[in-house]
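Structure incoming, see below.
Removed: one protein chain of the complex. Kept in place: all other protein chains.
Chain naming follows the written order as A, B and C, and within any one chain the residues start at number 1.
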Amino acid sequence: MSLLSRNPEAPRSWQGELPVFSRYTLGLAGERFFREIKDNGRIMGTHCENCDRIYVPAAVFCERCLSELDEWLDVGNSGRVYTFTILHENYEGSPLDQPEIVAFIRIRDGGLIHRLGEIELDEVRFDMPVEAVFKPKDQRAGSILDIEYFRPTP
Amino acid sequence: MHDRVAIIGVGWSGFRPVTPELSYKELIYEAAVKAYADANLDPRKDIESFVTVAEDFYEGTSIFDEYTPDQLGAVLKPVHTIGGDGLHGLATACMLILTGQFSVVAVEGHSKASNVKTLPQVIGYAQDPILNRPLRFNNHFIPGLDMNRYLFDTGTSLEQCASVIVKNRRNALVNPSAPYGADLTLEDVLSGEPTAWPLNSHQIAHHADGAIVIVLASADRVHSFTDKPVWVTGVGWCNDSPALENREWGEAIYAREAARMAFRQAGMLNPGRAIDFVEVDDVYGYKELQSLEAMGFFRRGEAGKATEEGFTHPDGELPVNVSGGSQGFGDLLDANGLARALEVVLQLRGEAGPRQLESVSTGLAQSWRGVPSASGAVVIMSGE
Amino acid sequence: MRKVAVVGAGMTKFVRRALETGKELSWQAARMALESCELTIDDIDAVCLGTAPDSFDGVHMNGEYLSDGSGAWRKPFMRSYVGGGTGVFVPIQGWYHVASGLFDIVLVVAEEKMSSYYPHAQAAFLTIFDHTTERPLKPNLLWIFALEMNRYMQTYGITKAEIAHVAVKNKRNAADHPCALLGDPNLTVEDVLNSEVLAWPVNRLDVSPVSDGAVAVVLAVEHVATRITDKPVWIEGVGWNLDTAHWTNRDLAYPRYVEFAARMAYEMAGIKEPRREIHIVEPYDPFDYKELHHLEGLLLADRGKAPQMVVDGVTQRDGDLPVCPSGGLLGVGNPIAAAGLMKIAEIFWQLRGEAGARQVPGQPKRGLAQAWGDLMQVGTVVIMGR
Partner (left out) sequence: MSDQIAVYPGTSLSEDDILEGKVLSIHDKLDGRYAWDTGIAIGQYLAGLKEGLILGAYCATCRKTVVPPRIVCEWCFRPMTRYVPLKDTGTVNTFSLCYVTWDVKRIKKPEIPAVIEIDGASPLHGILHKVGEIDPSEVHVGMRVKAVWKPPAEREGAITDIICFTKLNTEV
């Protein structure tokens, strides 16, 4: 293929990075959605009248019909475990000391991805009711991490 | 407007866990030279447009399309890049030819996954930066959630998922291009390290490096290059919601809709009968079952049983991933679809060597873009 | 070949920092484009998205992330990119979707949220250079523009003052654009020449601003387009071309890849004398000299002669060949992919006589939009007519 010769002494690889530093605004919907979590400990959704769906987390548009959504509602702080997994690796791919339970918690027609707490690994069930546990108000910053985890509804 | 499109040449290189002897450009060049020799053409003279598939973060280069033309013989030609799977690229090449503007178009896809030292973090940067990424979950949580719901909804067992792995890695033993061939038992697979239960480490394809180039031509030009064209009779692609909060967990909607589009184009009323063999997404073992069902080859919940019973084995009624699939040839990132298309081409031409299927005339390739996407494509090819 | 028309367009304001997420910007533009031609998302057969490097939005596989905002839910969806050329490429992508016969109506969206790269989007450009042979020198985006501009000036004996006329014209034009970030009706050549030297010969006001924004257009096949609107704007020709990545192995004084792309588009449109047959041009103007460079590559000016055209006022809105009547990237803003598609929207509105305060006189019949990108390497061209 190549007429040029390989030099076995040549540097094999060149090391480098792709520096990406990001700052995200939360958007029209996110700004209000996360303010409600931060200030009031409330999970909000928006209703699409056209499709009769309630988006959680609140969205400013319906992905199905592209209508603008301006009907906001408090959807409560609980939902049901729609599906779950027991995660044994961290973000970087190394083993976790303690495996954690990650779930998609169905709330209305949407839901939230989050971890489950106050529950043993073998106790999680499909459709199990769970509720959000918020950080203390003074520690909330307006992010998904303002919810510490979801736990079984007592 | 051209009415039919055929694949007239294929070339590939790599398909190994690491390829330290070649730069990505040289890896692509090797695949291109083979494809052009196979198609019996000179790219500088004969190929009118080029399509590549790539994503910047996999390459470690922004605006990576800059670096695509030289090693393809594509300099000063209409070249563009699709941020998609190789099958999206193949569909794009078909569209370019169908406009009537171009007669011969080449598609390229590659993986240099071994050059990415922080692949989990790179893929993690595809998670929604506001809703999901701050949680810092390993990317496998997504197939973990999806697999668990799929098992729950369909009654598919872990053993059935493991039987996909056993089959595909065994298939890979007779594919000289596949580095991950292995003779495993169900127990071997089931005893993998837990990763995102019910997903374990042996159900996740290992990454590999490789490059694939495919040359396509319009019907009126095909026979000036080759006497063994493989016709593209249907292409389809589709996205479900990218939002983890809105998608259908446990279902491969993207595969269902992409297949419907492709079947419609191919005029197939009964794809199960019309298609002799398929190469489908198996980056996670359960995906093979889920995708087969989504495309309608099996009713929901029946693909696992069929796999156990040998229906999808090379000598079964619907051979699936005879190549060894991504489990066997490795996860080639966005080149996965082209690797599957390559196998379909080789089988239809009767050039698949020891794994050659008997009397096959129509095959299907399907792919998924991987975590966290809900995006996939389907291409149907026929030797006739 | 199936005839394809632009039938609707929409865009957000171009702003330095948007509150909206990239998804929301895409959605706003998409919804406006649909409303402008009284269609709904159900009418759309497929979606094409353009967004340039993922580094800006700060999302890997950014096309997937933006797909719901772009209206791609359960639809065939693809993202194309050719660096800075993407904004004028994505309507070409839409064109081949329709011209192929696979789809009748396609939504085309272009988005860029550059403010997500923090603190400054410019730094993202380090990584467009070759990782082994160039990046260790810590290059930045200004380098390539400054190197190209200097080579262009040296080759043809062009002055900075001549080039500054472009910035003045475009920023003044942009004062009439309701989405513009940097419109300035009173800007002078002296202002440009006296602005901060960033990378000689490039001064601050020679450069377009980092911006956030999105633009969308709707494309339809002939028989559908004529039902949707009585003022379809036809895509008469498209062209694109990519030169070698070895940019230090070729002469930067002339963009031959733009010429190749233009020739492809002219041939498809049946244009033999572009200088007579093209009535409005929106060439890519991320830096002021680029507009001139591109007018030459498009064969609308002789090599080295474009500067005289701008100095003589030929390229003013009421001149013989209006160039960037929108205000261009220099004036409206430069959210990379969105900026290119803005040029398509501008030609669409101009040819329909809907450009309001920016309307070019004389009922222009045919316009051309062009973008450029990568390592001074890619040209993308669309010719539209009514």
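Details
The criterion applied here is as follows: a contact is a pair of C-beta atoms (placed from the backbone, for glycine too) under 8 Å apart; a residue touches a chain by one contact, two chains touch by 3 or more.
Remember, it's a predicted structure, so these values are computed and weren't measured experimentally.
The chain not shown here is in contact, across the full complex, with A, B, C. If you put the hidden chain back, the residue from C:43, C:134 or C:191 that touches it is C:134. Contact with the omitted chain, checked across C:34, C:126 or C:323, is made by C:126. What chain A contributes to its contact with the hidden chain is residues 1-7, 9-26, 28, 30-31, 34-35, 38, 92, 141-143. Interface residues of chain B facing the missing partner chain: 19-27, 29, 36, 42-44, 57, 60, 69-71, 73, 75, 112, 114-118, 121-122, 125, 129-130, 133-134.
Where chain C meets the omitted chain, the residues involved are 9-20, 25, 28, 32, 36, 58, 60, 118-120, 122-123, 125-126, 129, 131-134, 136-140, 142-143, 146-148, 150-151, 154, 177-179, 197-202, 212-213, 244, 246, 248-252, 349, 352, 354-356, 358.
Going forward, only the chains that are shown with their structure count from here on.
Taken together, the touching pairs cover every possible pairing of the chains. Centroid distances built from C-alpha atoms place C farthest away from chain B. Rounded to whole angstrom units, the spacing between the C-alpha centres of chain A and chain B is 28.
Here the spacing of chain A and chain C, counted between their Cα centres, is 35 Å.
Annotation for chain C: residues 21, 55, 58, 68, 73, 124, 127, 131 touch two or more other chains. Each of residues 16, 18, 20, 22, 24, 26-27, 30, 63 in chain A touches at least two other chains. For chain A in complex with chain C, the touching residues are 14, 16, 18-31, 60-61, 63-66, 68.
Across the complex, chain B meets chain C through its residues 1, 55-57, 60-63, 65-70, 74-84, 88, 91-92, 94-96, 98-101, 122-126, 128-130, 235-243, 246, 253, 257-258, 261, 265, 369, 372-375. On the side of chain B, the complex with chain A involves touching residues 20-21, 26, 29-30, 33, 56-57, 60-62, 115, 118-121, 124-125, 129-132, 134-138, 140-141, 144-149, 152, 193-199, 241, 243-246, 249-250.
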